[in-house]
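Below is one structure; the comments refer to it alone.
Omission of a single protein chain aside, the complex is shown with its protein chains in their original locations.
Let's look at chain A:
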Amino acid sequence: MTEIKWLSALGFRMSAFANIGSSLAFFRITFGLLMFVAELRFILKGWITDFYVKPQFFFTFYGFGWIHPLPEPYIEWVFYGLVFLSILITLGLFYRFAIVAFFLLFTYVELLDKSVYLNHYYQVSLLAFLMCFLPMNHVYSLDNLFKNKLSFLLSNTYTQSWMLWALRVQVGMVYFFGGVAKLRYDWLFTAQPLRIWLSANEHLPIVGHLLTEKWVAFTLSWLAMMFDLSAPFLLSFRKTRLPIYIVVVIFHLLTHYLFYIGMFPWMMIFTALIFFPADLHERVLRVLSGSTSRKLNPQRRCFGKLSKTSSGKNCQTNFNVGRFFNPISIKLLYFLGLFILIQCLIPFRSYFYGGNVLWHEQGFRFSWNIMLMEKNASLEYHIKIKKTGEEFSVNPNDFLTKIQARQMSFQPDMILQFAHYLHQYYLENGIGDTEIRVECYASLNGRGSQLLINPNIDLVKEKEGFQPKTWVNELK
């Protein structure tokens, strides 16, 4: 009997909209588990202390200067909270609360310090934001299991196919814009920074000696560019989906072994599964829930709050086209459409500044500039006390953690921020008003070192913000 129910339910789910709820649930669980691992890893590596306790100064984002890290032990609670919330998200328990809280806490942490900015953290924030508006707990969730008692947990929104596409677009954009970002001289015509990075992996067995070959760096650069640009589209078509997904897996495993990009490869490998048809998600979920807690199945199979009983028939009646486009979801659709549109524009803002974005880094963040540069610098501040005319030099290493010092050494906006911090520091410490100039030699993608910042400019007089940074030298 149960088997017949299963089969009928499965048959139903093969139909047009049927499994969207399952796909959403699949994505929710994948995301929850990824975040669980990511946050746990962050805690276990001791990074809370290294990134958010040790520093005496934080590089906040422009306009977010009011955001400060909580003192110990509360900052740790934030991370324990994130772990806990990721479990709630995975289980689909108090989902709405969990995802909103997760989005807020995660974004809060990311806003604390630019020096630890990573593109994939940005992607997590974006996905979490999107997921706040989607009913990802309608099936395969504890919310659904307890719905009779906790009916308020399920929202009124129905699962609709555009929701699936919203997630796919969000995932696909990373590839597409990652590909657009590779359409640059360095990447295409000097194979940099891959040439440097691949050579540095000479120790790897079998492929090691190949990695030092110039043609390998060129081939991989071009293939990566084409892969990034085409992946979201090829993942969208049935015929090309599986082959390109195999490429996705190989590509990300390669980047995992060759580079030190943390959770990013895993996040992409798993989130890209959203491109697969819903019956695959359904099958995976059934295997998972069947093997873990058989009892939950009857309720879990069904869709939404309208499935008052556990029978497949009732599920079927849930989908009535008239209610499909209710006014709330149309508004939501517009809102999320705008959300996606803005994201499509943000990566292009750097073009308005002219020059090489890898060098001046105006409009560099939030633009999917992934793996585009090997850049490092030697930075020194020259301070002149106005009152006495006395001059001395400051090495930012004395004020910052090693990671902060390295990251800020080649990023003009952070160099300016720190100059202002020093200015304030000397005012408060009785030294008085100062002029602050920097001597910063930077090297980008194998080019010889050159002055990044005009050494004659008093940075105290320069303002932070989005206006062009005229005090950054042009790349020669």
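Keep in mind that, in the parts below, a residue touches a chain if its C-beta (ideal position, glycine included) is under 8 Å from a C-beta of that chain, and two chains touch if they have at least 3 such contacts; residues count from 1.
Keep this in mind: contacts and distances are computed from a predicted model.
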Candidate names "Glycine cleavage system H protein", "Putative lipoprotein", "Branched-chain amino acid ABC transporter permease" or "Alpha-ketoacid dehydrogenase subunit beta"; UniProt protein name, chain not shown: "Putative lipoprotein"
Residue, one of A:Ser161, A:Gln343 or A:Ser443, that touches the chain absent here: A:Ser443
Residue of A:Met371, A:Met414 or A:Val460 touching the missing chain in the full complex: A:Met371
Hidden-chain contact residue, picked from the options A:Phe146, A:Trp197 or A:Phe339: A:Trp197
Residue among A:Leu183, A:Met226, A:Val287 or A:Ile330 touching the omitted chain: A:Met226
Chain not shown, touching residues in chain A: 47, 50-51, 116-120, 191, 193, 195-197, 199-203, 208-209, 212, 214-215, 218-219, 222-223, 226, 230, 234, 259-264, 369-378, 388, 390-393, 395, 402-403, 406, 441-449
